[in-house]
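Everything on this sheet refers to the single structure shown next.
With one protein chain withheld, the remaining protein chains of the complex are depicted in position.
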Amino acid sequence: MNAEHERETRIFVWPVRVYYEDTDSGGVVYYANYLKFMERARTEWLRHCGIEQDELIQQHDVIFAVRAVQADYLRPARFNDLLAVTAELSVLGRASLCFTQHVLRPGAASSNLAGFITPTVYQSMLADNENRLCMGQIKIACLKASTLRPCSIPAHLITEITRVG
Amino acid sequence: MNAEHERETRIFVWPVRVYYEDTDSGGVVYYANYLKFMERARTEWLRHCGIEQDELIQQHDVIFAVRAVQADYLRPARFNDLLAVTAELSVLGRASLCFTQHVLRPGAASSNLAGFITPTVYQSMLADNENRLCMGQIKIACLKASTLRPCSIPAHLITEITRVG
Amino acid sequence: MNAEHERETRIFVWPVRVYYEDTDSGGVVYYANYLKFMERARTEWLRHCGIEQDELIQQHDVIFAVRAVQADYLRPARFNDLLAVTAELSVLGRASLCFTQHVLRPGAASSNLAGFITPTVYQSMLADNENRLCMGQIKIACLKASTLRPCSIPAHLITEITRVG
Partner (left out) sequence: MNAEHERETRIFVWPVRVYYEDTDSGGVVYYANYLKFMERARTEWLRHCGIEQDELIQQHDVIFAVRAVQADYLRPARFNDLLAVTAELSVLGRASLCFTQHVLRPGAASSNLAGFITPTVYQSMLADNENRLCMGQIKIACLKASTLRPCSIPAHLITEITRVG
């Protein structure tokens, strides 16, 4: 049987403000910092699934670690921009998760969105080509926190994620 | 005619020490920070080619920007590790550069290497599987600094890079 | 005449979530990152005064720069903490601003506060000694953005700040 579930995911979005700390002297957001923004969105996605990562470590000896990143930088974000960062769970494996993520400069209509959104809202956000700044594919592994060895995602997490995410 | 040159490149290596600033509470180097390490190595590669990026901006209105990143995280680096970061120019295009880069935990023999190395040394560094921590493919675009629009790499840079890098 | 106004300030508070990016392998928030948190709160304080810093630079050639920092680290913040960062304008000079700022781990009652708060709420937040993590005094200079030379704070900013902040 297949351990990976093809699934119709819900899309999560999280707002991120660009501060000086995020920019570089090229006048734009430093390229590594988009990975920070994407992780913030994944963390908040987990929280909206009812999962707190500090409890995961302490109570379940489980930690998530990034295994692979693919990022395309399309347009620069700038100081003071209010961005929207999306997170879509594309693969839920037995011991890993894959996310597709976008960093967007949303129009006024969607600038304050925080939480799960409908596919219609998502498509309208992506349709605005001028404001798609960065796109990423992120592969996450589930590890035992005490050994950093791969392990299965605990069943109750799968349940929560499947129910909500 | 083909604007991209297939080329036999020389391999550059740059030492990077892991400080607290680079780590996270998982006890390892934070995943986005490997991208910082790789950029340090590319910057020092340029410098060893005789190219200072601040002069590029001021005198030639040219700036390099990352267009795409692919990174695989194999093993974690930890606080106080002395790492070796490699940079190998894999494609020299008309308006872009591609690099293959590795972050390694080198043995005592190669821990202080800084500069261009021979293929033999490079192969021996890569052969030690236990100490290959991260591998990246980075695509860089050449832009006019004043407009952030793509432009050709200036001829004198191509000359320097072809001669040295 | 005295260019500095003794003033009864209003207190601003801004929530900050601790992500992996903010922590180090000691298991706590990295000491330099509290300065990022404090700057986020000052930036949002300015925004609540109706001042956008990107417009300041572009339309008024004015930029704010930190001149001096004094920070005391009392207790560590940890991964996943939801913090409250305060900003209180203590001195409004002709060409500089001084802020007193706290990083707190607020109780449930005040964990979602964002904006100006009453002195009573502020005092109750500070009274909880166990949750005062960091205290800072920050001196900011007003500079011409094009030359980085000191200049007077534009009159309309003084008006806005005096009215709101």
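Each chain carries a letter (A, B and C) given by its place in the written order, and its residues are counted from 1.
Here, a contact is a pair of C-beta atoms (placed from the backbone, for glycine too) under 8 Å apart; a residue touches a chain by one contact, two chains touch by 3 or more.
Keep in mind the model is a prediction, meaning the values are calculated, not measured.
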item: Full-complex contact with the absent chain, from C:H48, C:R67, C:R94 or C:R132; value: C:R67
item: Residue of B:R78, B:R94 or B:R132 touching the missing chain in the full complex; value: B:R78
item: Contacting the left-out chain in the complete assembly, out of A:A32, A:M125 or A:I140; value: A:A32
item: Subunit B residues touching the omitted chain (full complex); value: 17, 19-21, 36, 39-40, 43, 52-54, 78-80
item: For subunit A, residues in touch with the removed chain; value: 20-21, 23-28, 30, 32, 78-79
item: Hidden partner interface residues of subunit C, rising order; value: 26, 28, 31-33, 35-36, 39, 63, 65-73, 76, 145, 148
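Heads up, the rule we're going with is that only the chains that are shown with their structure count from here on.
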item: Centroid distance [mean C-alpha coordinates] between subunit C and subunit A, Å; value: 28
item: Whole-Å gap between the CA centroids of subunit B and subunit C; value: 37
item: Residues of subunit C whose C-beta touches two or more other chains; value: 20-21, 78-79
